[in-house]
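Rest of the complex left out; these chains stay put.
Residue numbering begins at 1 within each chain, and the chains themselves are lettered A and B in the order written.
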Amino acid sequence: MNAEHITRLLRNVSDGSLSVEEAVHQLRVMPYEDLGFAKIDTHRALRAGFPEVIFCQGKTREQVAEIMLSLTNHNSKALATRATREMFDAVSAVVPDAVWHEAARLIVVDRADKPPDDGKYVMVLCAGTADMPVAEEAAVTAETMGSRVERAYDVGVAGLHRLLDRKDKLLGANVLVVIAGMEGALASVVGGLVNRPVIAVPTSIGYGASFEGIAPLLTMLNCCAAGVAVVNIDNGFGAGYFAHLVNK
Amino acid sequence: MNAEHITRLLRNVSDGSLSVEEAVHQLRVMPYEDLGFAKIDTHRALRAGFPEVIFCQGKTREQVAEIMLSLTNHNSKALATRATREMFDAVSAVVPDAVWHEAARLIVVDRADKPPDDGKYVMVLCAGTADMPVAEEAAVTAETMGSRVERAYDVGVAGLHRLLDRKDKLLGANVLVVIAGMEGALASVVGGLVNRPVIAVPTSIGYGASFEGIAPLLTMLNCCAAGVAVVNIDNGFGAGYFAHLVNK
């Protein structure tokens, strides 16, 4: 398309219907994306599987509904994070096939055909039940993008056998997302058990010296097992997105 | 081998040469790894492409040489990080085919055949020339593990055109490692341009309010572009290792 645009311009120069001076001017003011580069909004869906994701926090329910409607007009998938039930009701009124994921606080529209199972899956683990909203945000994000997801929740290191019981699932995963609050030691243990990339997500669960997630964040950054990288505190969406990029 | 060990034990039970009671005892005290689980030290090389990596900081040159010798007896590859020239000299005396990477501070032994090029590569970018040691640590680590690596150094956001000139290389990479000190904004910009996983490495380069790497660390954790995960400050090795896991 862009190439077409430029080609047409050059043809016009070639056939004399456009002066060289005017062509120079048009090339200079041409929007950047027309020059063939990078992650252009309208191209995004083609590459990553879905368009701009809506971060709902700080938006009104009307705004969320409007953007979702607009996105679903041009894309087969759409995702809204940190949504509320009220936002979903507003979206649902205009996009009837939108789905509400309560725990994950996500609104999902997915009209695409399910990709065939190639055996690869993302494994999402979390340490405590209180970490589940973040874990679900990661899992549903990866699923919406097209990855198969396996879950193992409440497998914190204080009861190590619960984790070790999942050894087959763990070892078979293509990429893993490990979510933990409090002291966040689960990422280190999992990172020491597997040989695939581990994405660690600290959560703000805890009290006192967990400092709203700083404690598990530092734990995960200092993870003594290689193969672990970290995203922002409570950023389940980012981890699920990253995991899908690795998995696809 | 482990399976063999257990099979032999069971055969002995089966043929009566070992009593059931003694077999129960042997199974209980058998080293954990013999039961087939996880990332066992002696299995590590088979999976990830090389054995335990030596973190040289805090070790004597004699210790480093000894461990390298031992590792190269059983493996075709070995890697020592944060090494000094003096450590390399000591290693070189006993492992003559060890190679010294000055900028990366790495000692590498690689007797394996080069894997065929499948077109996939890790792209390593850094913002300033002062970030180069960390960048080289990442690049050589990934190369030693078997990945093809492309480099683009000194492409910080203060001179955006230098980065944009590499657009083709950027867009073609399978996974990217972005290394930056000072304010670390490069990860955000690269994360916004590509649709593959980006591993961000903050460095301790900078002064004043960069606080030995805290500033770029926070920048990268808060990266507004999805698809970016972070490793510890100056942890080039960790980023290269993670990138190879994604790339292979």
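Note that a contact is a pair of C-beta atoms (placed from the backbone, for glycine too) under 8 Å apart; a residue touches a chain by one contact, two chains touch by 3 or more.
Small disclaimer: the values here were computed from a predicted structure and weren't measured.
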Homomeric complex, total chain copies (2 given): 8
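In this text, only the chains that are shown with their structure count from here on.
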Length of the line joining the C-alpha centres of chain A and chain B, rounded to whole Å: 25
Chain B to chain A touching residues, read off their complex: 37-39, 44, 47-48, 53, 164, 167, 171, 175, 192-197, 199, 217, 221-223, 226-233, 237-239, 241-242, 245-246
